[in-house]
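The complex appears here without one of its protein chains, the remainder shown in place.
Let's turn to chain A:
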């Protein structure tokens, strides 16, 4: 799916300042949204160490992540022994409810048969039957972060969810894509609960990655959707699928359980949120709660107040595909022009982007394309390039290691859209005010002599 070349990639051989992150890392994040889970990378220990550091820096949280510690010999002879030993050690030491395995470039180049290894492990270790095991194929050399996240969610659906003879009319599933922060997931839960429905989020990062204060040190994830809840997803009245990369998992869930799924390409923006609210009203048979109505009014008001500063602004956006879609969609909704949309990987969602230039590339491509832009929206890795060309950077996505509270930002629903609208709008507003001040005083300012279009010298 992700290998089809729909959009031009940069023709260069040296990827420079990568925007892309690897598949296993995405899988690890998905597994971290499951309660008492320990993600396990089937590969060399370095694969785990790098991923761990990146997630620690973004979330400012302890990240449970283990490795099968493949060395040269086990790589050539086959990694089953390492995998078995790792799982046994983890179960004995940490007693997790679930172990989520993600393969890496090392084991995928060898071509380890993960399906066969799962069966073999279960046969040889009947004493471990109480621990849920999920395997996902996530080679480093194909796809990227979002694909790995999707692979892990699909694997959890296929391995754990069971069809149910009964329907619980107030229970809904949410397949929450990797572009939703823990804060976004929390916001979605609030919205859905406001209609008297009880959501099961898969994965649920809002319960595990939102700054928990444990009473004891745990080597597994603390909080998240439980394995029992995942198994019970078959009894839900509906599934809300958020993001293009969750579509495969959504289809798998529907095929397995007959729970009808409703697809949302994004939940940022007025109309996008309206669509969700309409569905929730239909599913619950209840009117929208007063709080949500007030939030919608506040968003409409913010759009009226803020559109002045967005109109025809030239913005370059470089993010993971589904977040890229949500952000470019929101920006064009507000009247801005997306001059460049850069994605780290191919994705079907790129076809629906509204942008002057759409490409698969890296931060150095952004640096080239955004030279005369008013704003860049990207992750923290974009800061070097943005500084070099003197364009302000609004940080979104992952990793965001130079801002506090990266995990708890909200940009879905009426409230989240309004927050995003104000955050970005304030950057434009600050610039305009600065220029007015400087124009009056006739002094120079930080743009380096009119490069931003001001009159200052």
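As a working rule, contacts are C-beta pairs under 8 Å (C-beta built on N, C-alpha and C of every residue); 3 or more make two chains touch, one makes a residue touch a chain; residues count from 1.
In this text, contacts and distances are computed from a predicted model.
Undergrad: Leaving aside the chains you can see, what is the UniProt protein name of the one that's missing? Options: "Multiple sugar transport system permease protein", "Nitrogenase iron-molybdenum cofactor biosynthesis protein NifE", "Histidine--tRNA ligase" or "Metalloprotease TldD".
TA: Going by UniProt, the chain not displayed is called "Nitrogenase iron-molybdenum cofactor biosynthesis protein NifE".
Undergrad: Of the residues listed, A:51, A:203 or A:269, which one is in contact with the missing chain?
TA: In the full complex, the listed residue that touches the missing chain is A:51.
Undergrad: For a quick check of understanding: of A:30, A:106 or A:155, which residue touches the chain that isn't displayed?
TA: The missing chain is touched by A:106.
Undergrad: What chain A residues would touch the chain not displayed?
TA: Residue positions of chain A that touch the missing chain: 3, 12-18, 20-22, 24-25, 40, 43-54, 56-57, 61-62, 66-72, 75, 82-83, 85-90, 93, 104-106, 109-110, 139-142, 144, 213-214, 216-217, 219, 364, 381, 384, 401.
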